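All protein chains but one are shown in place.
By letter and in written order, the chains are A and B; residue numbering begins at 1 in each of them.
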Amino acid sequence: MPAQRTPTDVDSDAFERGLGPRNPPGGGLGGGAKPPSEGIWRRGKWAIPLSIIPLLVLLAYGFWTDPRAIPSPLVGKPAAPFSVALFDGGRLHLGDLKGKVVVLNFWASWCYPACYEEAPVLERGWQTWKDRDVVVVGVDIQDTEEPARKFLKQFSITFPNGPDPTGKISVDYGVYGVPETFFIDRAGRIRKKHVGAVTDDVFMREVARLLKEGS
Amino acid sequence: MRRAALALALLLPVLAWGAPPPGAVNEETVRQIAAQLRCVVCQNLSVADSPSEMANQMRGIIRERLQGGDTPDQVMAYFVEKYGEWILLSPRPRGFNLLVWTLPFAGIGGGLLVILMLTRRWSRRTRERPVAEPVDPATRERIRREMTELGQ
Partner (left out) sequence: MTAEIGYAMTAVALGLALYGSAACAIGARTNRPVLIQSAQHAAIGTFVLIVAAMLLLVYAFLTFDFSVRYVAINTNRGTPFYYRITALWGALEGSIILWSAMLSLYTLLIIVRYRSRQAEFYPWVLSVMLGILTFFLLVMTIPAPPFERLAPIPPDGRGLNPLLEDTGMITHPVALYLGFTGFTVPFAFAMAALITGRTGDEWMRVTRRWTIVAWYFLSLGLLIGGWWSYHVLGWGGYWAWDPVENAAFMPWLTGTAFLHSVMIQERRHILKLWNLTLIILTFGLTIFGTFLTRSGILSSVHSFTQGSIGAFFLGFIALVLLGAFGLVAARGDRLRAEGKLDSIVSRESAFLLNNLFLVAAAFTVFFGTIFPLLSEAIRGVKVSVGAPFFNLVNIPIFLALIFLMGVGPLIAWRRASRDNLRRNFLAPVGAGILAAGVFRLLGVANALALTCLSLVVFVAATIVLDFYRATGARLRTGERLLPAMGGLLMRQNRRYGGFVVHLGILVVALGVTGSQAWSIQTETTLRRGEALQIGQYNVRFDGLAASEESNHFKVTGTFTVANNGRALAVMTPAKKFYPQEQTPIAAVDYLMGLREDLYLVLGDFARDGSQATVKVQLNRFVTLIWIGGFILTLGAALAILPEPRKT
């Protein structure tokens, strides 16, 4: 809509408030003299709105990805050796489990509901596979002993479980939170990291895959 | 700002630390390293600042590694190895990351150039056509008034 410049555009009391002199009418208000760069402006002006499109694309991309899914750099690398004092006595050394498929689960008693959902899954998996070169190992992190023992009792957990009081094992496995589960092959390499509660499907698929590879 | 200065120090590890004597760990060194690492459970605080249990344990690990004779660089490298670059609160200035370090300053440089060009062009225009805006009596009067008001 072609609007006209009305006198009020120029004449306003507020001009008087400023320190500066009044501009000659038409001088600074546009529409006056046409500078030589007219053509460039004509063509270039749409660049302003267009320049924000890449930004919008980036935001759209960000919207589709999950900010909390952080890929672990450890997948494919040898699993860091550790030794853990088990809740029911004795120690477990990861090194002793070479040649077996290890399912290493990090959990905590306060991690509700995910850890509570997966506990029966892990126990079931352990019962099903323990005679076929599969070991499930639980590491209880950022927790206190009493509720942890209660948790183990509640789910009648029988696979080896121990606390990580210094956080060293957690950091060695790049753990962000609980639950996280690592699938380690017979050669002692981390092959898969699962974040969140493990389901029967996931357990079965990963273990079967690693067992099939032979030793 | 001190933290920023420390970031600088970490970029120039030679200036900051030699190999510390094993056994004696400076708590300040622990804090400096912790300030560069992201607390993994809180996701937006540094390991130094976070009150969480996990951050507490991570500080302990830093201390332990320093005690074991690691240099601060090696300690940082250890965490990067386990968690990826994500754990560093300021991206390492190399490769693509250089973009985030340099673009703000490139922008300022570019902006300065544009301002310089514009002001030169605008003031040249004024010089070329001095008649366009002589100091008319009204302005002079206003200036005088303002000056009195300001006590000049």
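Following the convention adopted for this analysis, a contact is a pair of C-beta atoms (placed from the backbone, for glycine too) under 8 Å apart; a residue touches a chain by one contact, two chains touch by 3 or more.
What you are looking at is a predicted structure, and each value in this text was computed from that prediction instead of being measured.
*Asks:* For the chain omitted from this view, which of the shown chains does it touch?
*Replies:* A, B
*Asks:* Applying the definition given at the start, please give the residues of subunit A touching the unseen chain.
*Replies:* Interface residues of subunit A facing the absent chain: 1-3, 5-6, 8-10, 12, 14-20, 23, 27-33, 35, 41, 45-46, 48-49, 52-53, 56, 58-63, 65, 67-68, 70-71, 110-112, 144.
*Asks:* Where does subunit B touch the missing chain, residue by residue?
*Replies:* Residue positions of subunit B that touch the missing chain: 1-8, 10, 27, 31, 35-36, 38, 41-46, 49-53, 56, 59, 84-91, 96-97, 99-101, 103-105, 107-108, 111-112, 115-116, 118-123, 125-126, 132-133, 148-152.
Here is the rule we go by: only the chains that are shown with their structure count from here on.
*Asks:* Where the centres are mean C-alpha positions, what is the separation of subunit A from subunit B, in Å?
*Replies:* 26
*Asks:* Spell out the residues on subunit A that touch subunit B in their complex, using ranges where they run on.
*Replies:* Its residues touching subunit B are 19, 21, 24, 27, 70-74, 142, 166-168, 170-177.
*Asks:* So in the complex, the part of subunit B that touches subunit A is made up of which residues?
*Replies:* 40-41, 53-54, 56-58, 60-61, 64, 79, 81-84, 86, 132-133, 136, 138-139, 142-143, 146
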